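One chain of protein is taken out of this complex; the other chains stay put.
Which chain is which? They are A, B and C, in the order written, and residues in each are numbered from 1.
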Amino acid sequence: MALKLRVDDKLIVRAREAAHRITGEVQGFIEQHTTTSTERAVVRLFGVEGKGLDDVPLPNLVVENIQDGGGLDKGASYWVCNAMARHSLSAQEVAQAVGHGKLDLIKVAQADEGRIRETAHLIAQETLDRITRNRQTRSGFINQWGERPAPWLYIIVATGNIYEDVIQAQNAARQGADVIAVIRSTAQSLLDYVPEGATTEGFAGTYATQENFRIMRRALDEVSEELGRYIRLTNYASGLCMPEIAALGAVERLDMMLSDSMYGILFRDINMKRTLVDQHFARMIQAQAGIIINTGEDNYLTTDDAYEAANTVLASQFINEQFAHRSGMTDELIGLGHAFEMDPRQEDGLLYEMADALLSRHCFPKAPLKYMPPTRHMTGNIFMGHIMDAMFNLTSVATNQHIHLIGVMTEAIHTPFLHDRALAIENARYVFGYARHFFEEFDLKKGGLIEKRANDVLQQSVDLLEHIEHVGLMTAIAEGTFGRVRRQPTGGKGLDGVVAKGPQHFNPFFDLILKGGAH
Amino acid sequence: MALKLRVDDKLIVRAREAAHRITGEVQGFIEQHTTTSTERAVVRLFGVEGKGLDDVPLPNLVVENIQDGGGLDKGASYWVCNAMARHSLSAQEVAQAVGHGKLDLIKVAQADEGRIRETAHLIAQETLDRITRNRQTRSGFINQWGERPAPWLYIIVATGNIYEDVIQAQNAARQGADVIAVIRSTAQSLLDYVPEGATTEGFAGTYATQENFRIMRRALDEVSEELGRYIRLTNYASGLCMPEIAALGAVERLDMMLSDSMYGILFRDINMKRTLVDQHFARMIQAQAGIIINTGEDNYLTTDDAYEAANTVLASQFINEQFAHRSGMTDELIGLGHAFEMDPRQEDGLLYEMADALLSRHCFPKAPLKYMPPTRHMTGNIFMGHIMDAMFNLTSVATNQHIHLIGVMTEAIHTPFLHDRALAIENARYVFGYARHFFEEFDLKKGGLIEKRANDVLQQSVDLLEHIEHVGLMTAIAEGTFGRVRRQPTGGKGLDGVVAKGPQHFNPFFDLILKGGAH
Amino acid sequence: MEPNWVKPYGDTTNDGAMQLSFTLPVKNGGVAREAAKRLCESMNLENVQIVHQKDLGGGYTFFVVYGRCTQAVDISDIHVPEVQAPSWDMHQVNTIAHEKLGRKITVVGACTGTDAHTVGLDAILNMKGFHGNYGLERYSEFTVHNLGSQVPNETLVAKAIEVNADAILVSQVVTQKNIHLSNLTQLVDLLEAEGLRDSIILIAGGPRITHELAVELGYDAGFGPGTVPSEVASYLLKELLGRKGIMI
Partner (left out) sequence: MEPNWVKPYGDTTNDGAMQLSFTLPVKNGGVAREAAKRLCESMNLENVQIVHQKDLGGGYTFFVVYGRCTQAVDISDIHVPEVQAPSWDMHQVNTIAHEKLGRKITVVGACTGTDAHTVGLDAILNMKGFHGNYGLERYSEFTVHNLGSQVPNETLVAKAIEVNADAILVSQVVTQKNIHLSNLTQLVDLLEAEGLRDSIILIAGGPRITHELAVELGYDAGFGPGTVPSEVASYLLKELLGRKGIMI
C-alpha cells in the first residue's frame, strides 16, 4: 500500500481523545434519559407488529398508554412485561389489548420486579438470538460467495413503489451493484411513527416499513443466489424513529443503515437531545446485528464549502466514531461519511479531494468509509456531470474507499432513471477497473499539495475539536459549526419525547447487549 | 517534477543509436534521389502560384515539362533559373509561359551554370527571408502574449467549407483552443497536385490550398488579437505532395504540420521511396520555418493493439526523430505522435497508458509530443466515450504531454458538431485544471506496474530497433512491423515520381539551409 | 415582423442535428431497434441513426440516437419577458437606495411547503452570498428576514405583514409531481385573499424557475440557476423606485 499519507500521527491521537471527551460529556445526559421512540423500539423488539385503533401502529399506542399514565420513566419493558407476567400473554397480545383500548398497562397490578425483569430478559434473548441468526446467515453467504473488492457500488432506487423498486434493484444488481438503498419517501424522518405494510405510492421514495424491508430482502436474496454474490440492503434510520427502524433492520437482516443523529439535527431540525438519546440505542442494536452504519458528514458539504470546511467533516467523523464506540460498535461497522464536493473550477481540486479522502482513510483505517459523489456542483449539464462522476470514481478507487455511492449524471434533475443508473454503474466499473491498482502504484511527494493539505485539515480539525470540547457539543451545534446550520438544544422536533429515566427504569436489551462490555 | 520514470537509460542510448543507423542506411538513398513533388516544391518556393492549361497547377506543368524532356535529374531549379536568366523573366513568368505551352524549358539555350546557381540562390534567399520573417512574426506574438501551459488544446474543424471552418475555428479559440487543425478533404493525400483557391465543398474536410491557408491564418490572427493569445494553425503535409504543402505552410505561417512518410506508406499506400525522399525536403523547409511537425505513430494503435504494440510506437518515434534530425530539425520541433488507445476493459489500463505516455516523455524530453485521444474503442455510447476522454485528459496532464488532441465523444459517429467540440473542450479544461499539478504530486512506486511496463516496452523497442537495423527499414515495413500493415518497397502510389539525381542536380534551398549544418 | 425560422445546427446551417437517449421496455434486438427508429420518426426526426443500443436487463433496452429534426421554430414570433433591471453592484444599490428611496428595504424569504433546500435562498440572502457576490444581509439598505426551510405559506404571509415587508422571496427546488407549481400558486392566492398582492413585490427563485414561468404564475419576477444577489437587489430597488414614480 503506497498512497500513504505522512501526517503527524500525534494530532490524530489528540483529535480522538478530544472526541472521546466531547462525547463523554454528552453521554451522561444520554444515559440518564430515554425516549418514546427508544421505548417503542423495545416494544418492537418484543415482537410487536401491526396497527390498532385509528390505524396507529401498536408500538405507538403501547408507549402512549404508558406515557399518558406517567409511567414511561420506568421504561416500556417494565409495564409490558408486568402485563405479560400478570395475564400470561405474549407481548403481541398485550399490545393488541392496549391498542384496542382493552387494557391500560399502568392499571395492571404490579408483579414482583424480579419476575418482570426475568420475563423481559427471556423474550429479549429470543430476539437477540434471531438477530444473531441473521448475522450468521449473512456471514454464511459471504463465506460461500466471497466479497468483491472495495469500493463497493452502492446504488439507490426511489420509485415510491416497493414492487417497482424490486425490479430496479434486481436489475441494478445484475448491472453490478453491491449495495441497494431504498430511498425513503420525502420527510419520513419527521414522522413520529413507522408506517406499516407494503408501499405502492411514496413521494420520491418508498417508506421504510417492516414489510418493505422483508420484500426487498427476499428479492435481493433471490438475485444474490442468481449472481453468486451477496447483495447488501440498506435503508435510513436517522430521524424521529431511529431506534425503531434500527430494530426492524436488525430483525429483517438489513446490512447497512444510515444512522446519524447529527444529520437529523442539522438537516431535519430534529431536537438534538431526542435524537442523541435515540441514536445510542439504535446503534447498540445495529452493533448486535452486524449492521454497518453510515454517517452523514457528507451533507455538511452541501451547505458549506468543501475546500474550506473539510475540517468540520473530519472533526464530526471523530465524534461519530466515539459515539459509535459508546454504543458498542467495532470499527468495522462504522461507515463514516464524507464526500467529493469541491467546485469543479477549483485548481487542483482532484488533488485536494484525494488529500481529504486519504486523510479520512488514514485516520480511520478499519472503518468502511462511505464516500459520496458530487451533488452540489452538479448541474443540468449531464455531460459535465458524467465526467465529474468519473473523477469521483477515480478518487474513490485511488484512495481505497469502501462504500461508494454511485454518482449519477442527472443528480441535478431527477431521481435516477433506469438508464441513468446503468450509465453510472458503467462509469464506476470502467474507472475502477482502469485504475484498479492506482492506490498501490504511487507515493505521495513529500511536502506536496496533497500532504500539505492533509496536514492543514488535520490541524484545523484538532483545533475545532478542542474548541468543541471547550464549549460543549450542543453549543457548538448552536454556533453553526457543522454545515453552517445553527440548531438550539431546545429547538426542533421531538423534544417532548425525551423522558428522564427513573430509578426503576430498565431495558433488557441494554443489559444483555452491554454484558459483552462496550467502551 | 516528480512523475519520473526509473528506466535503464542505457537502453535509450542503444535505441537512439540503432535508429540513427537505421535512418543512415536509408539516408543514402534519399540523398541520391529527388521527386516530382520535391521539385514542384522548389518551384513553389520560387513564388510560382496559379493554374495553367486544363486547370493544372503551374508547378505541375513546369515539372512535367522538365520530366517529359528528360531533364529532371538536374532539378527544376536548373531549368527554371536558366530560363529566368536567359529571358530575364521572373519565376512566375517562366512558369506561366510553360503553363500555357509557350515555352519548353528543356529547349532554352543553357546559360553558364554559375549564373544559373546565382540566380537560384538569389530568389531562394528571398523566400527564405520571407520564411524567417514569418518565424519572427510568430515569436513576436508569443513574446507579447506569452504561452499557455501545456497540454495545448488541439482542435479540428472539418466542415468542408473554409468560410464555415473560420466560424468554427474562431469560436473554438474563444472556447479555449490553442491549436486549430483544418482537416483535409478525404483522400487529398493521394492527389499528386495541390489544389488551388478557396474551398467551399470538401468531403469531410477542406482542401489544403495556399488560399485556404491564408484565409485561416488571417482569421486566427484576428481572434488571437481579440483573445490576447497566439492561436496556432496546423494542417496536413503527409501524402504525395508533402514537400509542396510544407512549402506553402512555411510561406503562409502555419505553426505545425502533420508530416510523416510512415503515415503515407502505411495508411495511404504511398510508395515508401517516394515519400521518404519527399519527407526529407519537406522537413528541411519546416525546420527553417520553425514549424512543429507531428508524426503519426498514434495511427498504429488503430490497426494494432495498444497494449501489445506499444514498442512499435516507441521504436518508430526513435526513427522519426533521427529522420527529423537529418533534415536539420531541432528537438523542439519534433512533435512525435502517440495515443491513448487501450481497451477500456483492460484492468489497470490507466496505469499502462500512463506508463507509455511517460516513457515517450522520458525518451524525448524536449520534444513537443503530440498525444491522441481514444478513437478505436470509442463507440456510439457517447456517455462512455466522454469519460474515456476524461481519463485521456487526465493522463495527458498527469504525464505532461504537449500537444493534446481533444477527444470528442462522437468520435465513432461523425466529425464534430459545434457542441461536441464545446463539450470536449469543457472536459479537457475541467480535468487539466482539476489535476493541474498531478505530475508534480506523485512518485512512482519502485517496481510497480508503471515502472515495470515502461521498462518492458523500452526493452522490446530496443529489440525491435535492432531487428529493423538488421533487416533494413524497408524490409521491416514489408514485414508488417508497424500497425500490422505490410507495404512493399516497389508497391504503392507515386514511385514513378522518383528520379535519381544527376551529377548536375542542385536545389538552392538545400545549399542555403544546410549551410547552418545538419548531419 | 419577418418570420425567422430556425432549426438545430450541427455543422451545417439547418441540418437539424439532434441527439436523443431513452429506454424502451423492449428486449434488446432488431425489434427494439426498429421500435426506437419508428418512435423517433413519429417525433419528426429523419435520417434516424441508432448509434448505440444496450441491454439493461429485465427486457429493457437503452438507446442513443442521432437524427435530423424536420421542424423549425419562428423566433420572430417569440416574446419572452425578461427581468428588467440595471446591473448595479452592492455599493451602487446602497447609494441609490439611500439617496432616492430614502428608507430601508425590508424583505422576507423562505423555502415554502415541504421544501428543505435552503442553499439557493441562502446564496441570495446570507452575508456570504454567492460566487463572491455578497448576499442581501450585507447590504446596509436592506433588512432581511430569512425564515429558512419548510415554511408554510401562511406563516410566510403572516411574517410579511408583521414586518411590513416590501418584498417576499420564495425558493422552490423540489419539482417532483410539480409540487413547486402548487406551492407557488397557493401563495399568490393567499396574498390576493389578504388584499396584499399589489402592495408587495413577489419573487420566486430556484433551479427550474424562469422569469416567464414566474410571471405566468402571477409573480413579479423569477430567478433561475446562477442568479447572484446583486441582480435581485438591483431589480428590487428599481421596482420600488418605479412604483414611487422614480425612473432610473
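Note that in this section a contact is a pair of C-beta atoms (placed from the backbone, for glycine too) under 8 Å apart; a residue touches a chain by one contact, two chains touch by 3 or more.
None of the values given here were measured: they were computed from a predicted structure.
Participant: Among the chains present, which touch the one that was left out?
Facilitator: Touch partners of the hidden chain, whole complex considered, are A, B, C.
Participant: Decide which residue listed in B:92, B:110 or B:175 touches the omitted chain of the complex.
Facilitator: Going through B:92, B:110 or B:175 one by one, B:175 is the residue touching the chain not shown.
Participant: May I ask which residue of B:110, B:302, B:346 or B:460 touches the chain that does not appear here?
Facilitator: Only one of B:110, B:302, B:346 or B:460 touches the chain omitted from view, namely B:302.
Participant: Among the options B:135, B:376, B:429 or B:445, which residue touches the chain absent from this view?
Facilitator: B:376
Participant: For the chain left off this view, which of B:419, B:467 or B:501 is in contact with it?
Facilitator: Only one listed residue reaches the unshown chain, and that is B:419.
Participant: Determine and list the chain B residues touching the chain excluded from the picture.
Facilitator: Here the touching residues of chain B are 167, 170-171, 174-175, 186-187, 203-204, 267-269, 302-303, 376, 379-380, 412, 414-415, 417-419, 422.
Participant: Write the list of chain A residues that the hidden chain touches.
Facilitator: Missing-chain contacts on chain A: residues 158-159, 164, 168, 379-383, 412-418.
Participant: List every residue of chain C that touches the chain not included in the displayed model.
Facilitator: 6-10, 13, 17-26, 29-31, 33-35, 38-39, 42-45, 49, 60, 69, 71-73, 75, 78, 80-82, 208, 210-212
Operating definition for what follows: only the chains that are shown with their structure count from here on.
Participant: Roughly how many whole angstrom separate the Cα centroids of chain A and chain C?
Facilitator: Going by mean C-alpha positions, chain A sits 35 Å from chain C.
Participant: Just curious, how far off is chain B from chain A if you go by their C-alpha centres, in Å?
Facilitator: Here chain A and chain B have centroids separated by 60 Å.
Participant: Could you give the separation in Å between the centres of chain B and chain C, each centre being the mean of its C-alpha atoms?
Facilitator: Whole-Å distance between the two chain centres: 50.
Participant: Pull out every residue in chain C that's touching 2 or more other chains.
Facilitator: Residues 21, 54 of chain C each touch two or more of the other chains.
Participant: What positions in chain B touch 2 or more of the other chains?
Facilitator: 383
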